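A single protein chain has been omitted from the complex, and every remaining protein chain is retained in its original position.
Here is chain A:
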Amino acid sequence: MLKRIQEIYSYREMIVSLVRKDLRGRYKGSVLGFLWTFINPLFQIIIYTMVFSVIMKSGIDRFYLYLIVGLIPWIFFSSSVNGGAVSIINQQDIVKKIYFPREVLPISYVTSSFVNMLFCFVIIFAVLFVTGVGINPLAILCLPLVMCVEYILALGIALISAALTVYFRDLEHILGIVTMAWMYLTPIMYSVDMVPKNIIPIFNLNPLTPVIIAYRDILYYKRIPHLDTLFQATVFGIVILLIGSITFSHLQKNFVEEL
């Protein structure tokens, strides 16, 4: 395991250049180019805000802000899971011909989605300042930790889905449905308080719930998240990453034969 991590570390330049290639190549040729990184989530936010604060009134104060702090981390997570799933298949030409630790591919995909999220946080901070809500500097200090936990979580799930999709191609499409359901099962557009008490235990099994709650505490409520929440999120993240990397290293031996 340690040897594996060392090896992946020695391939760090490959991760960096794949991330750079992905970020630069993604909108190459389109007129608005990199702006699409912002436009896409911006419109999602506008649409959801219209629906939930004009048509189906949720009664949450400043709903747009409430939504945005959960939605942008969610977009990162769901794109990591969906894109991570096909990261090996889409690069099968290299996988078949060159040796490198296969983990590099999902890692770089998740990382590039992560960098994308960081750019999108510009929107969040812009909204915070423009509307005069402002920030709590002490709470903001917790933000990198929460982001790290979400990264670990997303990476763990991306590793599992990437490895399984090689053997079982339907997973790519199944995951599309799963992430859609997952989004509504995560308190992004509503608060945990609205969830009926009797299903709360099941609800708490969702590893993303504490992460989103933490984001919201920091940015929306401007307070330091509960230690409980942070602890829960971290444990979830580490466990899933462990499962992910073990599954991956086990399955990757036969990748080339299955591709």
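Going forward, contacts are C-beta pairs under 8 Å (C-beta built on N, C-alpha and C of every residue); 3 or more make two chains touch, one makes a residue touch a chain; residues count from 1.
Keep this in mind: contacts and distances are computed from a predicted model.
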Out of "NADH-quinone oxidoreductase subunit F", "Prokaryotic ubiquitin-like protein Pup", "RagB/SusD family nutrient uptake outer membrane protein" or "Sugar ABC transporter ATP-binding protein", what name does the UniProt record list for the absent chain? "Sugar ABC transporter ATP-binding protein"
Per the whole complex, from A:11, A:34, A:119 or A:221 the residue touching the absent chain is A:11
Of the residues listed, A:43, A:125, A:167 or A:231, which one is in contact with the missing chain? A:167
Tell me, which residues in chain A touch the chain that this view leaves out? 10-14, 16-18, 21, 24-25, 28, 93-100, 167-170, 253-254, 256-258
